[in-house]
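Removed: one protein chain of the complex. Kept in place: all other protein chains.
In order of appearance the chains are A and B, and numbering begins at 1 in each one.
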Amino acid sequence: MTEFVDILLPELTDRYPGLQVQINIAGSGTLVNQIVEGADADVVLLAGANHMARLQAENAFLPPVPIARNSLTVVVSSNLAESVTTISDLRDAGLQGAVCVPGAPCGELAVAFARAVNLDLSNATREPNVKAVLSKVVRGEVDYGFVYRSDALMAANEVKAIEAEGLDSFTTSYSLALKNSDEVSVSFLEVVTQSKVSRVLEELGFLSR
Amino acid sequence: MRIRVVALLVVALVAAPVISLLWRVPWSRMSSLLTEEVVTDAISLSLISSVLAAVVALTLGVPVALLLSRMEGVLASITRALMMLPMVLPPVVGGAALLFAFGRRGTLGAALEEVSGLVLPYSLAGVVLANAFVALPFVVLTIEGSLRTLDPRFELAAASLGANQFHTTVKVVLPMVRSSLIAAGFLAWARALGEFGATITFAGNVPGKTQTLPLAVFVAMETDQEAALVMSVVLILVSLVVLLTMRDRWWPSR
Partner (left out) sequence: MNEINRPLLDAHVVVERGDLLLDVALRVAPGETIALMGPNGAGKTSLLYSLFGWLPLRSGWILLDGQTLDAPGEDRSVPPHLRNLGMVFDDGLLFPHMTVGQNLAFGSDTKLVDPDLVELLELAPLVAKQIHHLSAGQRQRVALARTLLAKPKMVLLDEPLSSLDPSARGQARDLIKSAFDSQLSGALLVTHDPADAFTLADRVMVLENGKVSQFDSLTALSTQPSTPWIASLIGWNFFTGSARDSIVVLPDGIEIATSHSGLSGEMTVAINPGSVSLFLESPGGSPRNNWRCEVSNVQFVGQVARVTLSGVMQIHADITKAAAAELGLHQGLELWASVKATEVLVQGSSRPS
(Lines give C-alpha, C1' and ligand atoms only; values in the text may rest on other atoms or scores of the structure.)
Protein backbone atom coordinates (compact mmCIF):
# COMPACT_ATOMS: atom_id res chain seq x y z
CA MET A 1 0.00 0.00 0.00
CA THR A 2 3.02 2.26 0.40
CA GLU A 3 3.36 2.59 -3.38
CA PHE A 4 -0.35 3.21 -3.69
CA VAL A 5 -0.20 6.12 -1.26
CA ASP A 6 2.94 7.43 -2.92
CA ILE A 7 1.16 7.57 -6.26
CA LEU A 8 -1.96 9.28 -4.99
CA LEU A 9 -0.56 11.71 -2.46
CA PRO A 10 0.57 14.31 -5.04
CA GLU A 11 -3.05 14.69 -6.10
CA LEU A 12 -3.98 15.75 -2.59
CA THR A 13 -1.05 18.14 -2.22
CA ASP A 14 -1.98 19.63 -5.63
CA ARG A 15 -5.38 20.45 -4.24
CA TYR A 16 -3.96 21.94 -1.07
CA PRO A 17 -0.61 23.60 -1.79
CA GLY A 18 1.46 23.90 1.34
CA LEU A 19 -0.22 20.95 2.99
CA GLN A 20 2.18 19.03 5.16
CA VAL A 21 1.46 15.31 5.20
CA GLN A 22 3.17 13.16 7.79
CA ILE A 23 3.15 9.46 7.06
CA ASN A 24 3.79 6.79 9.65
CA ILE A 25 4.38 3.43 8.03
CA ALA A 26 4.11 0.30 10.16
CA GLY A 27 2.34 -3.02 10.38
CA SER A 28 -1.40 -2.70 10.87
CA GLY A 29 -1.28 -4.18 14.37
CA THR A 30 1.44 -1.77 15.41
CA LEU A 31 -0.47 1.19 13.98
CA VAL A 32 -3.57 0.26 15.93
CA ASN A 33 -1.48 -0.19 19.08
CA GLN A 34 0.04 3.24 18.59
CA ILE A 35 -3.34 4.89 18.06
CA VAL A 36 -4.85 3.09 21.04
CA GLU A 37 -1.93 4.32 23.16
CA GLY A 38 -2.61 7.89 22.02
CA ALA A 39 -0.80 8.49 18.73
CA ASP A 40 -2.43 11.24 16.70
CA ALA A 41 -3.68 10.49 13.16
CA ASP A 42 -6.29 12.07 10.89
CA VAL A 43 -6.45 9.17 8.51
CA VAL A 44 -5.57 5.53 8.99
CA LEU A 45 -5.20 2.88 6.33
CA LEU A 46 -5.18 -0.68 7.61
CA ALA A 47 -4.94 -4.18 6.22
CA GLY A 48 -7.06 -6.90 7.75
CA ALA A 49 -10.53 -6.68 9.13
CA ASN A 50 -9.58 -7.59 12.68
CA HIS A 51 -7.26 -4.63 13.14
CA MET A 52 -9.89 -2.25 11.81
CA ALA A 53 -12.40 -3.82 14.13
CA ARG A 54 -10.06 -3.24 17.07
CA LEU A 55 -9.67 0.38 16.05
CA GLN A 56 -13.41 0.82 15.65
CA ALA A 57 -13.91 -0.55 19.15
CA GLU A 58 -12.08 2.49 20.43
CA ASN A 59 -14.81 4.72 18.89
CA ALA A 60 -12.20 7.24 17.85
CA PHE A 61 -12.63 6.98 14.10
CA LEU A 62 -15.48 7.22 11.63
CA PRO A 63 -16.75 3.97 10.05
CA PRO A 64 -14.19 2.52 7.60
CA VAL A 65 -14.34 2.62 3.84
CA PRO A 66 -12.96 -0.35 1.90
CA ILE A 67 -10.22 0.60 -0.57
CA ALA A 68 -8.89 -2.61 -2.09
CA ARG A 69 -8.18 -6.25 -1.51
CA ASN A 70 -5.07 -8.33 -1.91
CA SER A 71 -4.72 -12.09 -2.29
CA LEU A 72 -2.14 -14.49 -0.92
CA THR A 73 0.64 -15.75 -3.18
CA VAL A 74 3.65 -17.95 -2.74
CA VAL A 75 6.87 -16.80 -4.33
CA VAL A 76 10.06 -18.81 -4.68
CA SER A 77 13.56 -17.45 -5.17
CA SER A 78 14.72 -17.29 -8.76
CA ASN A 79 17.26 -20.09 -8.50
CA LEU A 80 14.47 -22.50 -7.51
CA ALA A 81 12.08 -21.34 -10.25
CA GLU A 82 12.59 -24.59 -12.20
CA SER A 83 12.47 -27.11 -9.36
CA VAL A 84 9.73 -25.69 -7.16
CA THR A 85 6.52 -25.17 -9.08
CA THR A 86 3.73 -26.53 -6.91
CA ILE A 87 2.64 -26.32 -3.30
CA SER A 88 3.65 -29.93 -2.68
CA ASP A 89 7.21 -29.07 -3.79
CA LEU A 90 7.32 -26.79 -0.76
CA ARG A 91 7.02 -29.81 1.52
CA ASP A 92 10.68 -30.61 0.88
CA ALA A 93 12.14 -30.48 4.39
CA GLY A 94 15.30 -28.79 3.17
CA LEU A 95 13.48 -25.67 2.03
CA GLN A 96 13.46 -22.58 4.21
CA GLY A 97 10.25 -20.57 4.20
CA ALA A 98 9.22 -17.13 5.39
CA VAL A 99 5.82 -15.81 6.43
CA CYS A 100 4.60 -12.67 8.12
CA VAL A 101 4.30 -12.61 11.91
CA PRO A 102 1.01 -14.04 13.20
CA GLY A 103 -0.34 -10.57 14.02
CA ALA A 104 -0.07 -9.33 10.46
CA PRO A 105 -2.92 -10.17 8.01
CA CYS A 106 -0.44 -11.72 5.57
CA GLY A 107 0.76 -14.01 8.35
CA GLU A 108 -2.72 -15.04 9.34
CA LEU A 109 -3.67 -15.77 5.74
CA ALA A 110 -0.54 -17.87 5.26
CA VAL A 111 -1.21 -19.90 8.40
CA ALA A 112 -4.84 -20.42 7.37
CA PHE A 113 -3.81 -21.53 3.89
CA ALA A 114 -1.09 -23.84 5.20
CA ARG A 115 -3.61 -25.49 7.51
CA ALA A 116 -5.99 -25.95 4.59
CA VAL A 117 -3.39 -27.66 2.39
CA ASN A 118 -1.60 -29.38 5.31
CA LEU A 119 1.69 -27.55 4.83
CA ASP A 120 4.03 -27.42 7.84
CA LEU A 121 5.23 -23.84 8.41
CA SER A 122 6.75 -24.34 11.87
CA ASN A 123 10.29 -23.92 10.50
CA ALA A 124 9.44 -20.79 8.55
CA THR A 125 10.81 -17.51 9.83
CA ARG A 126 8.19 -14.98 11.01
CA GLU A 127 9.09 -11.67 9.46
CA PRO A 128 7.74 -8.39 10.79
CA ASN A 129 5.95 -7.51 7.55
CA VAL A 130 5.33 -8.67 4.02
CA LYS A 131 8.11 -6.52 2.57
CA ALA A 132 10.63 -8.30 4.78
CA VAL A 133 9.32 -11.67 3.55
CA LEU A 134 9.62 -10.56 -0.06
CA SER A 135 13.14 -9.19 0.34
CA LYS A 136 14.29 -12.45 1.95
CA VAL A 137 13.02 -14.37 -1.05
CA VAL A 138 14.51 -11.84 -3.49
CA ARG A 139 17.92 -12.11 -1.85
CA GLY A 140 17.71 -15.87 -1.68
CA GLU A 141 17.97 -15.89 2.10
CA VAL A 142 14.85 -18.07 2.14
CA ASP A 143 13.58 -20.42 -0.55
CA TYR A 144 9.96 -19.40 -0.52
CA GLY A 145 7.71 -16.86 1.12
CA PHE A 146 4.02 -16.09 1.49
CA VAL A 147 3.38 -12.61 0.20
CA TYR A 148 0.58 -10.65 -1.48
CA ARG A 149 -0.20 -10.74 -5.14
CA SER A 150 0.81 -7.07 -5.41
CA ASP A 151 4.25 -7.84 -3.93
CA ALA A 152 4.78 -10.78 -6.28
CA LEU A 153 3.91 -8.59 -9.25
CA MET A 154 6.28 -5.86 -8.15
CA ALA A 155 9.17 -8.32 -7.85
CA ALA A 156 8.19 -10.42 -10.85
CA ASN A 157 11.69 -10.16 -12.30
CA GLU A 158 13.35 -11.50 -9.18
CA VAL A 159 10.98 -14.12 -7.83
CA LYS A 160 8.56 -16.60 -9.30
CA ALA A 161 5.00 -16.94 -8.09
CA ILE A 162 3.56 -20.43 -7.64
CA GLU A 163 0.14 -21.10 -9.03
CA ALA A 164 -2.08 -23.05 -6.69
CA GLU A 165 -5.74 -23.69 -6.66
CA GLY A 166 -7.63 -21.75 -4.03
CA LEU A 167 -4.77 -19.38 -3.11
CA ASP A 168 -6.66 -16.39 -4.49
CA SER A 169 -9.55 -17.02 -2.14
CA PHE A 170 -7.30 -16.08 0.77
CA THR A 171 -7.61 -12.34 0.67
CA THR A 172 -7.29 -9.45 2.97
CA SER A 173 -8.99 -6.11 2.65
CA TYR A 174 -7.58 -2.63 3.01
CA SER A 175 -9.81 -0.04 4.50
CA LEU A 176 -9.47 3.58 5.35
CA ALA A 177 -10.91 5.37 8.35
CA LEU A 178 -11.08 9.09 9.01
CA LYS A 179 -10.92 10.68 12.40
CA ASN A 180 -12.97 13.73 11.41
CA SER A 181 -14.96 14.64 8.34
CA ASP A 182 -12.96 17.82 7.82
CA GLU A 183 -12.36 19.07 4.31
CA VAL A 184 -8.83 17.74 3.80
CA SER A 185 -9.62 14.31 5.20
CA VAL A 186 -12.66 13.97 3.02
CA SER A 187 -10.64 15.10 0.01
CA PHE A 188 -8.12 12.38 0.72
CA LEU A 189 -10.95 9.85 0.85
CA GLU A 190 -12.18 11.15 -2.48
CA VAL A 191 -8.71 10.84 -4.02
CA VAL A 192 -8.27 7.22 -3.00
CA THR A 193 -11.76 6.12 -3.92
CA GLN A 194 -12.19 7.85 -7.30
CA SER A 195 -12.99 5.51 -10.15
CA LYS A 196 -9.68 5.82 -12.00
CA VAL A 197 -7.92 4.49 -8.92
CA SER A 198 -9.10 0.97 -9.64
CA ARG A 199 -6.80 0.91 -12.64
CA VAL A 200 -3.87 2.07 -10.52
CA LEU A 201 -4.65 -0.65 -7.99
CA GLU A 202 -4.88 -3.26 -10.70
CA GLU A 203 -1.53 -2.25 -12.13
CA LEU A 204 -0.04 -2.63 -8.68
CA GLY A 205 -1.53 -6.11 -8.38
CA PHE A 206 -4.35 -5.38 -5.98
CA LEU A 207 -7.88 -6.64 -6.39
CA SER A 208 -10.77 -4.22 -6.56
CA ARG A 209 -12.87 -3.72 -3.48
CA MET B 1 19.89 20.00 47.24
CA ARG B 2 18.86 20.99 43.74
CA ILE B 3 21.07 18.30 42.28
CA ARG B 4 19.32 15.79 44.46
CA VAL B 5 15.92 16.88 43.18
CA VAL B 6 17.05 16.66 39.57
CA ALA B 7 18.61 13.27 40.18
CA LEU B 8 15.43 11.96 41.77
CA LEU B 9 13.41 13.24 38.82
CA VAL B 10 15.70 11.41 36.41
CA VAL B 11 15.41 8.20 38.42
CA ALA B 12 11.63 8.60 38.36
CA LEU B 13 11.80 9.18 34.61
CA VAL B 14 13.55 5.85 34.14
CA ALA B 15 11.38 4.03 36.63
CA ALA B 16 8.07 5.34 35.26
CA PRO B 17 7.92 3.26 32.04
CA VAL B 18 9.00 0.13 33.90
CA ILE B 19 6.38 0.64 36.58
CA SER B 20 3.71 1.46 33.99
CA LEU B 21 4.56 -1.76 32.23
CA LEU B 22 4.33 -3.73 35.45
CA TRP B 23 0.98 -2.01 36.12
CA ARG B 24 -0.47 -3.45 32.93
CA VAL B 25 0.73 -6.99 33.51
CA PRO B 26 -2.19 -9.43 33.78
CA TRP B 27 -0.93 -11.05 36.97
CA SER B 28 -3.91 -13.44 37.06
CA ARG B 29 -2.94 -14.86 33.68
CA MET B 30 0.74 -14.90 34.56
CA SER B 31 1.10 -18.59 35.33
CA SER B 32 -0.98 -19.81 32.41
CA LEU B 33 0.86 -17.53 29.96
CA LEU B 34 4.25 -18.50 31.33
CA THR B 35 3.57 -22.13 30.53
CA GLU B 36 2.54 -21.52 26.93
CA GLU B 37 4.90 -23.25 24.55
CA VAL B 38 5.80 -20.09 22.62
CA VAL B 39 6.75 -18.36 25.87
CA THR B 40 8.70 -21.24 27.42
CA ASP B 41 10.49 -21.83 24.11
CA ALA B 42 11.48 -18.18 23.91
CA ILE B 43 12.67 -18.07 27.52
CA SER B 44 14.84 -21.17 27.26
CA LEU B 45 16.16 -20.18 23.85
CA SER B 46 17.05 -16.72 25.13
CA LEU B 47 18.87 -18.08 28.17
CA ILE B 48 20.80 -20.64 26.14
CA SER B 49 21.69 -18.34 23.26
CA SER B 50 22.68 -15.39 25.45
CA VAL B 51 24.99 -17.52 27.61
CA LEU B 52 26.56 -19.10 24.51
CA ALA B 53 26.92 -15.67 22.91
CA ALA B 54 28.65 -14.34 26.03
CA VAL B 55 31.06 -17.27 25.98
CA VAL B 56 31.76 -16.78 22.27
CA ALA B 57 32.18 -13.01 22.63
CA LEU B 58 34.54 -13.51 25.57
CA THR B 59 36.58 -16.12 23.72
CA LEU B 60 36.88 -13.94 20.64
CA GLY B 61 37.19 -10.66 22.52
CA VAL B 62 40.11 -11.54 24.79
CA PRO B 63 42.72 -11.94 22.01
CA VAL B 64 41.53 -8.71 20.39
CA ALA B 65 41.72 -6.85 23.70
CA LEU B 66 45.22 -8.22 24.31
CA LEU B 67 46.30 -7.10 20.86
CA LEU B 68 44.74 -3.64 21.16
CA SER B 69 46.19 -3.06 24.62
CA ARG B 70 49.68 -3.51 23.16
CA MET B 71 49.10 -1.42 20.05
CA GLU B 72 49.65 2.30 19.67
CA GLY B 73 49.12 4.72 16.81
CA VAL B 74 46.79 5.03 13.85
CA LEU B 75 46.50 1.33 13.16
CA ALA B 76 45.38 0.73 16.74
CA SER B 77 42.78 3.51 16.49
CA ILE B 78 41.42 2.10 13.24
CA THR B 79 41.26 -1.45 14.61
CA ARG B 80 39.58 -0.25 17.79
CA ALA B 81 37.04 1.83 15.86
CA LEU B 82 36.25 -1.20 13.71
CA MET B 83 35.76 -3.39 16.76
CA MET B 84 33.48 -0.77 18.33
CA LEU B 85 31.27 -0.48 15.22
CA PRO B 86 28.68 -3.10 16.22
CA MET B 87 28.07 -1.07 19.39
CA VAL B 88 27.29 2.11 17.47
CA LEU B 89 25.56 0.67 14.42
CA PRO B 90 21.83 0.07 14.51
CA PRO B 91 21.58 -3.65 15.21
CA VAL B 92 19.52 -4.08 12.05
CA VAL B 93 22.47 -2.82 10.04
CA GLY B 94 24.71 -5.23 11.89
CA GLY B 95 22.28 -8.03 11.12
CA ALA B 96 22.19 -7.06 7.46
CA ALA B 97 25.99 -6.94 7.35
CA LEU B 98 26.10 -10.40 8.90
CA LEU B 99 23.61 -11.55 6.30
CA PHE B 100 25.79 -10.29 3.47
CA ALA B 101 28.75 -12.15 4.96
CA PHE B 102 27.31 -15.29 6.53
CA GLY B 103 23.86 -15.46 4.94
CA ARG B 104 22.93 -18.22 2.53
CA ARG B 105 23.94 -16.00 -0.39
CA GLY B 106 26.66 -14.22 1.60
CA THR B 107 30.30 -14.28 0.59
CA LEU B 108 31.32 -16.61 3.41
CA GLY B 109 27.92 -18.16 4.12
CA ALA B 110 27.54 -19.63 0.62
CA ALA B 111 31.01 -21.16 0.83
CA LEU B 112 30.25 -22.49 4.30
CA GLU B 113 27.04 -24.13 3.08
CA GLU B 114 28.90 -25.57 0.10
CA VAL B 115 31.66 -27.07 2.22
CA SER B 116 29.87 -28.16 5.38
CA GLY B 117 26.16 -27.93 4.63
CA LEU B 118 25.91 -25.63 7.61
CA VAL B 119 23.39 -22.80 7.32
CA LEU B 120 23.75 -20.15 9.99
CA PRO B 121 20.50 -18.18 9.50
CA TYR B 122 17.38 -19.76 11.03
CA SER B 123 19.49 -21.77 13.46
CA LEU B 124 20.65 -21.43 17.06
CA ALA B 125 24.18 -20.90 15.74
CA GLY B 126 22.90 -17.90 13.81
CA VAL B 127 21.30 -16.41 16.93
CA VAL B 128 24.52 -16.91 18.87
CA LEU B 129 26.57 -15.33 16.07
CA ALA B 130 24.29 -12.28 15.84
CA ASN B 131 24.27 -11.85 19.62
CA ALA B 132 28.03 -12.34 19.96
CA PHE B 133 28.58 -9.82 17.15
CA VAL B 134 26.76 -7.04 18.98
CA ALA B 135 28.21 -8.05 22.37
CA LEU B 136 31.83 -8.21 21.23
CA PRO B 137 32.57 -4.46 21.55
CA PHE B 138 31.54 -4.50 25.20
CA VAL B 139 33.96 -7.34 25.86
CA VAL B 140 36.85 -5.72 23.99
CA LEU B 141 36.27 -2.31 25.57
CA THR B 142 36.00 -3.62 29.12
CA ILE B 143 39.00 -5.94 28.98
CA GLU B 144 41.26 -3.63 27.02
CA GLY B 145 40.60 -0.90 29.56
CA SER B 146 41.79 -2.97 32.45
CA LEU B 147 44.70 -4.48 30.51
CA ARG B 148 45.94 -0.96 29.89
CA THR B 149 45.98 -0.21 33.61
CA LEU B 150 48.01 -3.36 34.26
CA ASP B 151 51.70 -2.65 34.89
CA PRO B 152 53.49 -4.03 31.77
CA ARG B 153 56.44 -4.96 33.97
CA PHE B 154 54.43 -7.91 35.26
CA GLU B 155 54.89 -9.44 31.82
CA LEU B 156 58.58 -8.60 32.03
CA ALA B 157 58.77 -10.28 35.43
CA ALA B 158 57.08 -13.40 34.07
CA ALA B 159 59.40 -13.47 31.07
CA SER B 160 62.41 -13.10 33.35
CA LEU B 161 61.20 -16.24 35.10
CA GLY B 162 61.23 -18.08 31.79
CA ALA B 163 57.54 -17.87 30.90
CA ASN B 164 56.75 -17.45 27.20
CA GLN B 165 54.06 -15.09 26.02
CA PHE B 166 51.23 -17.61 26.06
CA HIS B 167 52.19 -18.88 29.50
CA THR B 168 52.47 -15.28 30.73
CA THR B 169 49.06 -14.38 29.32
CA VAL B 170 47.29 -17.39 30.80
CA LYS B 171 49.04 -17.53 34.15
CA VAL B 172 49.67 -13.87 34.91
CA VAL B 173 47.90 -11.35 32.68
CA LEU B 174 44.40 -12.83 32.48
CA PRO B 175 44.20 -13.81 36.17
CA MET B 176 45.20 -10.27 37.06
CA VAL B 177 42.28 -8.82 35.07
CA ARG B 178 39.92 -11.54 36.26
CA SER B 179 37.30 -9.13 37.57
CA SER B 180 37.07 -7.35 34.25
CA LEU B 181 36.71 -10.69 32.46
CA ILE B 182 33.72 -11.42 34.67
CA ALA B 183 32.27 -7.96 34.13
CA ALA B 184 32.79 -8.30 30.38
CA GLY B 185 31.04 -11.66 30.39
CA PHE B 186 28.05 -10.25 32.23
CA LEU B 187 27.86 -7.21 29.96
CA ALA B 188 28.03 -9.39 26.87
CA TRP B 189 25.36 -11.65 28.27
CA ALA B 190 23.09 -8.71 29.11
CA ARG B 191 23.57 -7.21 25.66
CA ALA B 192 22.83 -10.57 24.04
CA LEU B 193 19.73 -11.14 26.16
CA GLY B 194 18.14 -7.91 24.95
CA GLU B 195 19.31 -8.22 21.35
CA PHE B 196 16.56 -7.85 18.76
CA GLY B 197 17.50 -6.17 15.49
CA ALA B 198 20.54 -8.19 14.48
CA THR B 199 18.86 -11.42 15.53
CA ILE B 200 15.66 -10.98 13.54
CA THR B 201 17.55 -9.67 10.53
CA PHE B 202 20.20 -12.36 10.45
CA ALA B 203 18.81 -15.40 12.24
CA GLY B 204 15.17 -14.83 11.37
CA ASN B 205 12.22 -15.43 13.64
CA VAL B 206 11.45 -19.15 13.78
CA PRO B 207 9.46 -20.07 16.92
CA GLY B 208 11.38 -22.58 19.02
CA LYS B 209 14.54 -22.18 16.95
CA THR B 210 15.51 -18.54 16.67
CA GLN B 211 12.62 -16.73 18.32
CA THR B 212 14.27 -15.31 21.43
CA LEU B 213 12.36 -13.41 24.12
CA PRO B 214 12.69 -9.97 22.53
CA LEU B 215 11.45 -11.37 19.21
CA ALA B 216 8.59 -13.17 20.90
CA VAL B 217 7.67 -9.92 22.66
CA PHE B 218 7.70 -8.12 19.34
CA VAL B 219 5.41 -10.68 17.72
CA ALA B 220 3.14 -10.84 20.74
CA MET B 221 2.73 -7.06 20.78
CA GLU B 222 0.58 -7.47 17.64
CA THR B 223 -1.25 -10.62 18.63
CA ASP B 224 -1.42 -11.03 22.36
CA GLN B 225 -0.30 -7.96 24.28
CA GLU B 226 -0.75 -9.68 27.61
CA ALA B 227 1.69 -12.40 26.61
CA ALA B 228 4.09 -9.65 25.53
CA LEU B 229 3.81 -8.04 28.94
CA VAL B 230 4.44 -11.31 30.73
CA MET B 231 7.58 -11.95 28.71
CA SER B 232 8.71 -8.37 29.32
CA VAL B 233 8.40 -8.99 33.04
CA VAL B 234 10.61 -12.04 32.70
CA LEU B 235 13.23 -9.95 30.88
CA ILE B 236 13.06 -7.18 33.48
CA LEU B 237 13.39 -9.58 36.39
CA VAL B 238 16.32 -11.47 34.91
CA SER B 239 18.11 -8.22 34.04
CA LEU B 240 17.58 -6.78 37.52
CA VAL B 241 18.86 -9.91 39.19
CA VAL B 242 22.02 -9.83 37.09
CA LEU B 243 22.60 -6.10 37.60
CA LEU B 244 22.25 -6.52 41.35
CA THR B 245 24.53 -9.54 41.36
CA MET B 246 27.35 -7.83 39.52
CA ARG B 247 27.05 -4.44 41.20
CA ASP B 248 30.16 -4.97 43.33
CA ARG B 249 32.26 -5.74 40.29
CA TRP B 250 30.96 -3.07 38.00
CA TRP B 251 31.09 -0.09 40.27
CA PRO B 252 33.09 0.18 43.46
CA SER B 253 31.15 -0.78 46.55
CA ARG B 254 31.62 1.09 49.76
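Quick note on the criterion: contacts are C-beta pairs under 8 Å (C-beta built on N, C-alpha and C of every residue); 3 or more make two chains touch, one makes a residue touch a chain.
If you're wondering where the values come from, they're calculated on a predicted model, not measured in any experiment.
Trainee: Could you tell me which shown chains are touched by the chain that is not displayed?
Mentor: Among the chains that are shown, those touched by the missing chain are B.
Trainee: For a quick check of understanding: of B:55, B:93, B:110 or B:172, which residue touches the chain that isn't displayed?
Mentor: B:172
Trainee: With the missing chain put back, one of B:25, B:159 or B:242 would touch it. Which one?
Mentor: B:159
Trainee: List the subunit B residues touching the unshown chain?
Mentor: Touching the chain left out of view, subunit B contributes residues 151, 153-154, 156-165, 168, 171-172, 175-176, 178.
Assume only the chains that are shown with their structure count from here on.
Trainee: I'd like to verify one number: the distance from the centre of subunit A to the centre of subunit B, where each centre is the average of its C-alpha atoms, in whole angstrom.
Mentor: That gives a centre separation of 35 Å.
Trainee: Of all residues in subunit A, which touch subunit B in the complex?
Mentor: It comes out as residues 27, 29-30, 33, 96, 98, 101-104, 122-128, 136, 139-142.
Trainee: Which residues of subunit B touch subunit A in the complex?
Mentor: Listed in rising order, the residues are 99, 103-105, 119, 121-122, 200, 204-211, 218-219, 221-223, 225.
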